[in-house]
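Below you will find the structure I want to go over with you.
Take a look at subunit A:
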Amino acid sequence: MSDMTEIVKRISGVNPRKCMKCGKCSAACPAYDEMDYHPHQFVDMVENGRLEELMDSKGIYMCLSCFACLERCPRSVEPAKLIEAVRLAVVRQQDKNHLKPEQIPGLLDAELPQQAITSAFRKYRK
Partner candidate 1 sequence: MQVNQEFKPTIVAFCCNWCSYAGADLSGTNRLQYPANVKIIRIPCSCRLNPMFILRAFQRGADGVILCGCHPGDCHYTTGNYYARRRMTLLFSMLDFLGIERERTRVEWVSAAEGAKFAATMNEFVETVTKLGENKRLEDLRCKS
Partner candidate 2 sequence: MQKIGVFVCWCGSNIAATVDVQAVSDALAKEPGVVFSTNYQYMCSQAGQDMIQDTIKEYGLTGVVVCSCSPRMHEATFRKTCEKAGLNPYMVEIANIREQCSWIHKDKETGTEKAIILGRAAIAKVHLNAPLTAGQSPVTKRALVIGGGIAGIQTALDIAEAGFPVDIVETKPTIGGKMTQIDKTFPTLDCAACILTPKMVDAAQNENINILSYSEVESVKGFVGNFTVTIRRKARYVDETKCTGCGLCTEKCPQKKVPNEFNLGLDNRRAIYIPFAQAVPKVATIDPNYCTMLKTGKCGVCSKVCTAGAIDYKQQDELIEREYGAIVAATGFNPISMDKFDEFAYSQSPDVVTSLEFERLMNAAGPTGGTLLRPSDGTHPHTLVFVQCVGSRCDGGEKGKPYCSKICCMYTAKHAMLTREKYPDTDVYVFYIDVRTPGKNFDEFYRRAVEEYGVHYIKGMVGKVVPENGKLKVQASDLLGGQQLHIDADMVVLAAAIEPDKSARPLATMLTASMDTNDFFTEAHPKLRPVESPTAGVFLSGACQGPKDIPDTVAQAGAAAAKVIGLLSKDQLTCNPCVANSNELMCNGCSACEKVCPYGAITYIDKDFRGPNRTTLRRRVAQVNPAVCQGCGACTVACPSGAMDLKGFSNAQIMAEVDAICK
């Protein structure tokens, strides 16, 4: 698992040791209540090699990519990049796509912009 931790650190470019545990990321996060693990926990758990738990969490699909955590972090830790890296670590595995094309028709409505589908495909599958 520690290999995976290294991969996540590398592809995110995040150094979790820069974190001073202030919790401002989780204070700024608009999706906090939707996530089982919260931005500050991602930083802490990656630092401590607890990647398996993160990869099993549903929080990785609830991150809005709004970058509030990244913008407001006083130490430039950039938790958003870490969350995305953990999500990629999951969906890059075989058969681990979170969104399947056959689900799409059921999710459409008349006004839904293309952007929503494109971005969901980008974020949730490889």
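A quick word on the picks: all candidates are chains of the complex that A comes from, given by their letters.
Everything below uses one rule, namely that a residue touches a chain if its C-beta (ideal position, glycine included) is under 8 Å from a C-beta of that chain, and two chains touch if they have at least 3 such contacts; residues count from 1.
Computed from a predicted structure; not experimentally measured.
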Which candidate among 1 or 2 is in contact with subunit A in the complex shown? 2
Residue ranges of subunit A touching candidate 2 (in the complex, touch as defined): 18, 20-29, 32-33, 38, 40, 68, 72, 74-76
